[in-house]
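All protein chains but one are shown at their positions in the complex.
What follows is chain A.
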Amino acid sequence: MSTTAEHHRTAPQPDALDTTVVTSWKAPIAFAVFTLLALALAVFAPREGVTKFRLSSPTDAVQLPEITVPTMPALWTVVVLLALVTAYSAWLVASKKRVPLWTIVVFAILFMFGFLTWAAAGASLPMIGLLFGSLSLAVPLIFGSLAGVLGERVGVINIAIEGQLLAGAFTAAVVASITGQPWFGLLAAMVAGMLVAFVLAAFAIKYFVDQVIVGVVLNVLVTGLTSFFFSQVLAPNAALLNTPPRFDRWPIPVLGDIPIIGPVFFRQTVVVYLMYIAVAAVYIGLFHTKWGLRLRAVGEHPQAADTVGINVNRTRFWNVALAGAIAGLGGTFFTIGSGIAFNKEMTAGAGFIALAAVIFGQWDPIKATLAALLFGFASNLQNTLSVIGSPVPSEFMLMLPYVVTIFAVAGLVGKVRGPAAAGKPYIKS
């Protein structure tokens, strides 16, 4: 994995130190492993026939033709190309050069194409459905990672994202069921997420309790509370308390009719549109407004912020609360966003994957969003492949999002630096 500096540095200082390239064999070795994997598929599990990629759904205004690929020739071509990229990266490292990011992107796309061609041999792969589902599954991850980015940028590590998502999902289901209005559910979810954040903020900021421990305890607490209320209160009164109405899909005119992009991005529910707004708002807010400048200052060097008259702990407290509200909003996806009744532990670790997206996304809201989309894709790939009857065992595919997470985070560890004061309470005498 390669990294890019957060700021584009202007011309190097004239007295900058000499540098040498610290090369790493991580990329070529990983490439070689995946190339061998593709080769193994081609040699030991060849599949006959052709693979079809469907680019439109039947209801689309503009119909794109299906793309048909002969399975085995395509797979062999991919194996050869993968080998070439691997050799190129190995050559780069051997001659003391960095492996640029684009080689990793090209490799990943090639491998994915080869794998899909093989897995969907003899069937027709609905690309729109695959991508649409990826985006949907990524929604709670994106909200969660925005909450994580805000928290860590202001200096408080938010492990409680999982709990905030779950609290949001629960509250949204109950309030929307009672009122019959998903909008009230949405507001209630934000309040619930914020309440969880208040506890985190109070213990971490006011009482200097270790932030990671408070976060973990909060997750357990919220899981326990929601499970208790679910089995004791919601289950017996399901009709009244746990039949949430759902947000309908709102196709956006014009944008929704663009081939591929339209059906994937602009025929979604309001929760997804709110997500677009949240990502843009957090990005612009963090890097171009007074609020963001102060927030980042507090997370990098709280004492410096204090000496120019910024109240460090108040800034931390309210931004952690805001982050909680955003995570709570993300929780609505599980219930009113999808029209599903609340169930025990239904977030299933999404908060932790969101945390991984924060690190993988280098504490940047846009990059974290992209990382969350990647995880969403990995999850939905499993759904799609099991629907079209692929030979890959579904248990194996279920593992995929977590495997991607581990590799993504491991590849970055030690290379990126988070906000300097994240996790450290600010103690004044």
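Following the convention adopted for this analysis, a contact is a pair of C-beta atoms (placed from the backbone, for glycine too) under 8 Å apart; a residue touches a chain by one contact, two chains touch by 3 or more; residues count from 1.
Please note the rule applied: contacts and distances are computed from a predicted model.
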| item | value |
| --- | --- |
| Omitted chain (choose from "Chemotaxis protein CheA", "Cytochrome c-type biogenesis protein CcmF", "ABC transporter ATP-binding protein" or "Glycine--tRNA ligase alpha subunit") - UniProt protein name | "ABC transporter ATP-binding protein" |
| Touch with the omitted chain, as defined above, among A:L218, A:A305 or A:L385 | A:A305 |
| Contact with the hidden chain (one of A:R47, A:R294, A:R316 or A:K367) | A:R294 |
| Residues in chain A touching the chain absent from view | 6-7, 9-10, 12-13, 15-22, 284, 288-291, 293-294, 296-297, 300-301, 303-311, 414, 420, 428-429 |
